[in-house]
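Scroll down for the structure; my scribbles are underneath it.
Missing here is one protein chain; the remaining ones are kept as they sit in the complex.
Note that the chains take the letters A and B in the order they are written out, and that residue 1 is the start of every chain.
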Amino acid sequence: MADERSVEVSGLEHDPKGWRLDELALALEATILRGDGDLEILDFATLESAGSSDISFVTDRKALAQAAESRAAAFVVPEPLDVPDRPVLRVGEIWEAVCRLIEMFRPAPTMPARVDPSAQVGHSCDLGPETGLGPNAVLGANVSVGRGTRIGAASTVGDGVRIGEDCAIHAGVHILHNVTIGDRVVIHSGAVIGADGFKFERVEGRWKKIPQVGTVVIEDDVEIGANTTVDRAFLDVTRIGAGTKIDNLVQVAHNVEIGRGALLCAQVGISGSSILGDGCVLAGQAGVRDNARIGAGAQIAAQAGVKDDVPDGAQMVGTPAWPISEWSRVLVAHRKGPELTKRVRKLEKRLEKLEEGRDD
Amino acid sequence: MADERSVEVSGLEHDPKGWRLDELALALEATILRGDGDLEILDFATLESAGSSDISFVTDRKALAQAAESRAAAFVVPEPLDVPDRPVLRVGEIWEAVCRLIEMFRPAPTMPARVDPSAQVGHSCDLGPETGLGPNAVLGANVSVGRGTRIGAASTVGDGVRIGEDCAIHAGVHILHNVTIGDRVVIHSGAVIGADGFKFERVEGRWKKIPQVGTVVIEDDVEIGANTTVDRAFLDVTRIGAGTKIDNLVQVAHNVEIGRGALLCAQVGISGSSILGDGCVLAGQAGVRDNARIGAGAQIAAQAGVKDDVPDGAQMVGTPAWPISEWSRVLVAHRKGPELTKRVRKLEKRLEKLEEGRDD
Partner (left out) sequence: MADERSVEVSGLEHDPKGWRLDELALALEATILRGDGDLEILDFATLESAGSSDISFVTDRKALAQAAESRAAAFVVPEPLDVPDRPVLRVGEIWEAVCRLIEMFRPAPTMPARVDPSAQVGHSCDLGPETGLGPNAVLGANVSVGRGTRIGAASTVGDGVRIGEDCAIHAGVHILHNVTIGDRVVIHSGAVIGADGFKFERVEGRWKKIPQVGTVVIEDDVEIGANTTVDRAFLDVTRIGAGTKIDNLVQVAHNVEIGRGALLCAQVGISGSSILGDGCVLAGQAGVRDNARIGAGAQIAAQAGVKDDVPDGAQMVGTPAWPISEWSRVLVAHRKGPELTKRVRKLEKRLEKLEEGRDD
């Protein structure tokens, strides 16, 4: 399998250092449920693509059947699962184990901690230790970049921007003036942070631009996807709360406030001044009106269009969005609309007959 | 308030020069309805965030209750509003006044009028006076850039592009060959103007690319949002009419013609060869089919999908889009679908009984 892949796909070529099963158990703080501690493991792979010298993983009961069919040499499973008759390491938290295995077998490359000679740094900038700036990266004036933060090739950072520690700002990101970014923030290529909000007012028959002189604050541990846009506020702050994760091609308009630990999937759009509660989840292509309020823990279905405020924990679907509990019954009725129309037509005829009979 | 902000948010740090209320009245051509002309105002802020030495503003009657609660030292209001018992400046046009106050207290930074040494300019380019090119900006050959236009860092401009006067092309914009851009146009980071239209024809079982050799014309006073894409025409012109404003992540396909003063909100998509009338408004995530015609002043709701031509001034909603007047009644019926189904079932039973009775 590894050979096949190396022919075709450069991205999967790597030189996996082997680990023994007991070494893995130690690294993962795992129990060896079954299997020889000396078993040599050469790579980490999904159930589907694992070869006979790879270790794979199972996250839940549903995947056990697929595990039984997998060619993998061994499996990592969470309590209380097992893959019968196969070498198995059992761990407390499966995703911690998966991340550790990726580190051991397939470490993701990181941007180097050096300032490329072609990078440009404006006056009065403050770059912390172990900072990295890629080729042609451009920092304006008065920018501060925290320890360990890396900024990729061809990215631009405007005057007065503050970026915290251990951030990864990938290639081709544009961060405009005075934006504030916390620690451990990841921003993917093509994202634009701090462009003007979309505010035009009708004055004398034309759209007058209202200058956007607020800013954007991205709190700690936020991730922002490729080509996503987060606009600066009119006068105040557009804020992305700590630990919130945003996918690609998402629009966050001016003055939006997103709480902590929210999840916004690809192509979601949040209109101006809306407030999203902690831990809410918006599935792909969902949209939220301006000045709406989404409760904490609310879940908005893919392509839903939120028009009114959404209570905490509510599950909403459709355009305009309403509770999923009502929606599923309505959907059934909707699809039976032609049938219902026929039934009503029949009723009308039968009733007509009865009425005629009565008139007799 | 200012202190709190400066700790947390770099973007809101500024050193506001104070103005007396009578100086502001003069600058805004306002009447002092109430308040001491000597009152010192230190900043301009929204009703919500204004501190006790700030001036704030009211745009309509609905905001008056909030104004009464605001800590602001003074208010600007349009005719005929008032904020009782508080210092008030009254003006003719509130948004003109707001823009003036932003200029006075919080001027937005502008790109400098200088050509950065790292900018590259191709042969036979014509740069007007007071032109600015940011770090690593790249102009191809035969590009003309009008007086006062600024092009941001890392932007690229293809051969033969013409850009008018006083434009702001922000960092990371890509304008491809031969595109024409008018005066006072604003283009935000990541926008791509003049990429190939999406035209493939089925030839011998494969998609054959049909070269896109038309162009794009962006007329005066247009604004184009971050990461928005405007494709070049097949043979003719994709045109954005004067004064039209386009938000982030919008798709304008090849050969589209948008009239004057239209408003396209975020994530709107306009398919090939469609024609949008003057002053139409498309809310977020709305889509328009290819070869459709949207009338002047039409309003398309968020997430609506326009399939057929839309008359002037129509208000459309839903997918496929239809008039809002019909839609709201249909939505009510839609949501009562399960109830209606029950009512029909009851009718069927009652009718059955009656029919049985008659047979007796």
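One rule holds in what follows: contacts are C-beta pairs under 8 Å (C-beta built on N, C-alpha and C of every residue); 3 or more make two chains touch, one makes a residue touch a chain.
Just so we're clear, the structure is a prediction, and the values are computed from it rather than from any experiment.
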| item | value |
| --- | --- |
| Residue among A:Arg34, A:Arg71, A:Arg206 or A:His334 that touches the chain left out of view | A:His334 |
| Missing-chain contacts mapped onto subunit B | 120, 136, 138, 154, 156, 158-162, 172, 174, 176-180, 190, 192, 194-196, 198, 200-201, 203-217, 227, 229, 231-232, 234-237, 249, 251, 253, 267, 269, 271, 285, 287, 289, 303, 305, 319-320, 322, 326, 329-330, 332-334, 336-337, 340, 343-344, 347, 350-351, 354, 357 |
| Residues from subunit A at the interface with the omitted partner, ascending | 8-13, 44-46, 48-49, 93, 95-96, 98-99, 102-103, 106-109, 118, 134-136, 152-154, 170-172, 186, 188-190, 221, 223, 225-227, 243, 245, 247-249, 261, 263, 265-267, 284-285, 302-303, 318-319, 331, 334-335, 337-338, 340-341, 344, 347-348, 351, 354-355, 358 |
